[in-house]
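Reviewing the structure listed below.
All protein chains but one are shown at their positions in the complex.
And now, chain A:
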């Protein structure tokens, strides 16, 4: 292996590592705030990539009907909850807005010639379509179980993942898809050429991570989510509702997952069932961070990307095995160094 190849592999590794880092952060975020291990995170990635590909190929965007259907179920549940209580105009208006939004999306998806609009708008539309799926998923599958045992939450999480893979097959078909690159030009840096998509991935990842950091450190809403993660009862006593926290973290996870999908769609062919293996790698990063530390998880995830790229060169058949075996020494090390954390305080 010469320097040139090493630099190329390093570039690939960092590109994938940045995506894994984003996923590791969302897994951590959702886990600490809601105790849910978000297995379906990978489906947000594939749905994002495949929706973008559908839009670019000019085929009908079937997902929008799923969005409408789930929104209607959500609205029905909201209204059923209201029956028998005093009518709350603000809540009713909120329900109306949600239905209006879903209908608007249906109209846009079926009337605008989506393949011809600029790529930035295609990406924006993909986000507008898919991010609401996060809070909807929380509302429909997890909110009724908020007080359940973590194991129950894990089982439901796996079930939702399996269902989403099935829905993915139905909506996007069995073929893999790739999208057009965001831009064509690369950047020459000495002996290597930085691929333009690499630059995009790194820029957007850094931007997302900085935005998350600022949200959680500086805004009261972000602090409220952290507070829920630190002490659920304490947060409830201050009127920070677990439902608000759950929906907000699922929305953030959806945003990150879908963005990741849009970012890697031009460099990786994704299939309806590719999501699991991608989110597993983010999960390895999160494990390295002990499901607690955000910076360690991010660095761990980038390391996963690099190791994956280099093992592809030396032992490509064992690529996945090498990455997932990585988890074992970390689990051992974690179980030996960690002390049991008490639930209260």
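Heads up, the rule we're going with is that a residue touches a chain if its C-beta (ideal position, glycine included) is under 8 Å from a C-beta of that chain, and two chains touch if they have at least 3 such contacts; residues count from 1.
To be clear about the criterion, contacts and distances are computed from a predicted model.
One chain of the assembly is not displayed; among "ABC transporter ATP-binding protein", "Indolepyruvate oxidoreductase subunit IorA", "Nitrate reductase" or "Serine/threonine-protein kinase RsbW", its UniProt protein name is "ABC transporter ATP-binding protein". Note on the undisplayed chain: of the listed residues A:207, A:230, A:315 or A:331, the one touching it is A:230. Screening A:9, A:240, A:267 or A:326 for touch with the missing chain picks out A:240.
Along chain A, the points of touch with the absent chain fall at residues 220, 223-224, 226-227, 230-231, 233-241, 244, 344-345.
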